[in-house]
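Dropping the structure in here first, questions after.
Only a part of the assembly is drawn; its chains keep their places, and the rest are absent.
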Amino acid sequence: MKSLVKIMPKKGVLDPQGKAIENSLKQLGFPQIKKVKQGKIIEIEIDADNESDAREIITNASNKLLANLVIEDYEITFLKED
Amino acid sequence: MRVSVIVFPGSNCDRDVAVSLKKFSNKSPLMIWHKETSLPDSDLIVLPGGFSYGDYLRCGSMAANSPIMKEVKKSAEKGSSILGICNGFQILTESGLLPGTLIRNQGLSFICKNTSLRVENDKSFFTHNYNKNEIVNIPIAHNEGNYFADENVIKDIEDKNLVAFRYCNKNGDINEETNPNGSLKNIAGIINEKGNVLGMMPHPERATDDITGLNDGEKFFTSIIESIK
Amino acid sequence: MIKIDKELIEEHGINDQEYEFILSSLKREPTITELGIFSAMWSEHCSYKSSKTWLKKLPTKNNKVIQGPGENAGVIDLGDGDAAVFKMESHNHPSFIEPYQGAATGVGGIMRDVFTMGARPVALLNSIRFGDTDHPKTKHLLTGVVSGIGGYGNCMGVPTVGGEVEFNSCYNDNILVNAMCVGIAKIDKIFYSKASGIGNSVVYVGSKTGRDGIHGATMASAEFDDDSDEKRPTVQVGDPFAEKLLLEACLELMTMDIIIAIQDMGAAGLTSSAVEMASKGGVGINLNLDMVPCREKKMSAYEIMLSESQERMLMIIEPDKEQEAKAVFDKWGLDFATIGILTDTNHLVINHNDELKAEIRLDILESGAPSYDRPYKIIKESAFDESLVKETAESPINILKRLINSPNLCSRKWVWEQYDHMVMNDTILRPGGDAAIVRVHGTNKGLAISTDSTPRYCSADPVEGGKQAVAESWRNITSVGALPIAITDCMNFGNPEKEEIMGQFAGVVTGMIEACEILDYPVVSGNVSLYNETNGKGINPTPAIGGIGLIENLNHFSTPHLKRDNDTVLLVGKTDGYLGQSIYAKEILNIISGLPPKVNLKNEKKIGDTIRDLININKLDTVHDISDGGFLVALTEMSISGGIGVKIHLDEKDVSPKFLFGEDQGRYIISVPDELISDILRILELKNIFFQKIGKTSGTKIIINDSEEIEIKSLKKIHEDWFNEYLKG
């Protein structure tokens, strides 16, 4: 099964990368771009019988390692098998 | 005096800090591999600088989950002193031994240079040989040294006098211009409430040798060694 | 079966003559794997086919050289059983395609060359060159390369202590990224790449093999054209974390008596390491590629043999020591696989999926490698036309301000602050001076290290430029009080099939030979990068020289920073005021024609040896050599770094651009305290060395003849601001 963990800076937490990209884009001539935030995405291939088992394992892994809950929120989604 | 230096894969200031410790105590610390599941009784445990696990994911995140860190936490509870320098500081916040976290430098580049620090807490295990408000010159070398915590945490740290050092200039001024990496309140190092855990981004071990022109780290190491005795 | 046709052969960069040789040696058509192997081994990058005949002429020995060219790196004797192991290498084309990864893997590669010999890397340097500052790609390439170099070196925990940066339009489409690494080993614990012991195991360690940089070696030797963007091969991505583990694992294994031979997998990966090790040892080698740890599925023999995945090594060990060795790599979490065996057949034999994929007699690959005596023509500029130098009303201080805020003379602090230059705690003199000084850990000895080249001189006069590059390196090492011992080089040139480019190469080597001989400063390792050329336009000939010297006793060394008020400032060496090819001529007068300054090697040696004695015996502690920008720029650098001013008193005739900004060679500025001055003057006179009193250190300003003055603080700002301003815009 393939799943994605999307990890974004929490609201109110400084995001120097996002800010820098935002500024660069404005300079490059993209005035329509208002706000940029940068996060991480972790693609995980996991052996599990069903989505709910997989979700449990990945939640666990996210809390333990993948995300830093002091500054980040995460969200787990599953990719449709093709 | 029993000192242990933890070596993680990717640590690279482990030797440097061991050399400084030996210089002031005449005793070589034990070097402990991160996979160990037990720690010898130690008065001081050092988490050295470097790039544990390549700084991948988040600096210090994987090291914080190393087997040895369970033991380090236990020792901290029992009262051993823990010192985290640079990557070691990142590991301490990632493992919850210190509050807050260290994010990417505001300027987005790695910075290696001398910095002036103002000593804020001159009573601790680690800093008692300094005077309050003393200005010391100690270098930094990091990509993610921007200290961040939410308002309540910052207030708590400041109220309880847990800031060990702040970035400043030669005159001790603390402001945006004298802040190399964007740390909140120019925080360069903090102590926990119990006073036995200190994390700092600057490298005191790089300021212990006259020939390099920097020696303000000496009082840091002599403080520690005297505290242990 | 892939059919070997003309097109495929051509794509592999093998010409008709070479292919004929392959056919007649094999007595059959090569397989595709074999074709790939020939192509890689005979690429310019691995075979040095255009440069060999010239490189052979370089002096390679003196009484300190332990290992000259021919191994992974050169080795010199530092006394007390210590040795320095060092080399420089280019990663030009990969860095142009992907600046961060290209530069990072360049640093990774050169470190492997050093630790494969048993040395712990202790210093990194880099010599990097970019196009015009307003070329659209320059900023991106500059920031990418610098952060790539830092990204890799910082993570490894090896200080990056020096280097050089230059901007010139000739590098617009061919940037140069040359990285140098220096390591320290014990003389009796140096490891070589010569395989031996029939029946011994061929062991692969490190990261897994992927499809990275396949054809990298041939790519690095092929001239770029406009659609090379399309032909992008899979770029190598560096993993400094894996390399740090590999370093520690290798050094740990080297303390045990296990390794018979070892070599990193660099350009042309498994192919070149297997072939070189076996050839050197005069043995055969059988590889079973099924055993190679692969990162991707279904890799072919061709791909496995040519992959340039990073962070891998090949070793020869006795079969009964495998378990012991494996335990070390297990501890560090790295792959360890026995992939072959040494044989007495003198053949390279490759099996994969139970099929024979290649069987080539090794001597065909090695000594059969082509070597060309390419035709050459050494072309130099005509004499500098002094009449082009017009009188100027602009004040010297104004000119100075413009010069030190120009891209090639401004402070490089923006660059080296992104490198951890202090880790390991032995950096005694940081970047920013002449040579860096790195202490040999646990001793009171220091290594002085620097990289130098002045390509515009080489372009105007290859022979004189070749001399100058070596002489400048020697001078930089001398300036800190070290005895220059040996160099490594990285020869970056255009297309050698053109007579005038080959002439540049021949000329530069000729100049280098003369300088190396007279200065007793041999070449112990190096690298050649040719075809740095796009759409027919080549770069300036750029021989980057990486020099090393020894300070036997760190109680005495010198630095360029002014240290005290009231010192006497002396200009040592004669100033004729020669402006040809100077930065002043280029930046201020817009003149780029004319011959470069001459190097008088005998004089160079006499002055340098005296300066070194003054440092070592008479405790002179403040010295700076004069190079790009001339006297006033050099003095300003001393002032800025020390934070101390100078009151300059000159004859009125010397308050001229010629004197202030001319680039005459063989000169130093020294700053002497009162208690030493009489001794030092006496010695200079005794040695018959020309010198001139320039003034006294004092205060916070540079003041010329009591009339013009400027605060050092404002000079410092101008000097340090250029990069920030440039990158902001």
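Order as written gives the chain letters A, B and C; numbering starts at 1 within each chain.
Criterion: a contact is a pair of C-beta atoms (placed from the backbone, for glycine too) under 8 Å apart; a residue touches a chain by one contact, two chains touch by 3 or more.
These numbers come from a predicted model, not from an experiment.
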Full-file chain stoichiometry, since only one instance of each kind is pictured:
A x2, B x1, C x1
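We take it that only the chains that are shown with their structure count from here on.
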Taking each chain's centre as the mean of its CA atoms, how far is chain A from chain C in angstrom?
41
How far is the middle of chain B from the middle of chain C, if each middle is the mean of its Cα atoms, in Å?
36
In whole angstrom, how far does the Cα centroid of chain A sit from the Cα centroid of chain B?
29
Please output the residue numbers of chain C that touch at least 2 other chains, ranges allowed.
none
Pull out every residue in chain A that's touching 2 or more other chains.
none
Complex interface listing, chain B residues touching chain A
57-58, 61-62, 65, 93-94, 100-101, 103-108, 146, 148-150, 182
Mind listing the chain C positions that touch chain B in their complex?
147, 150-151, 154-157, 239-242, 244-245, 332-333, 416-425, 427-428, 439, 554
How about chain B: which of its residues touch chain C in the complex?
9-13, 15-16, 19-20, 49-51, 53-56, 109-113, 139, 141, 143, 203, 205-206, 209, 211-212
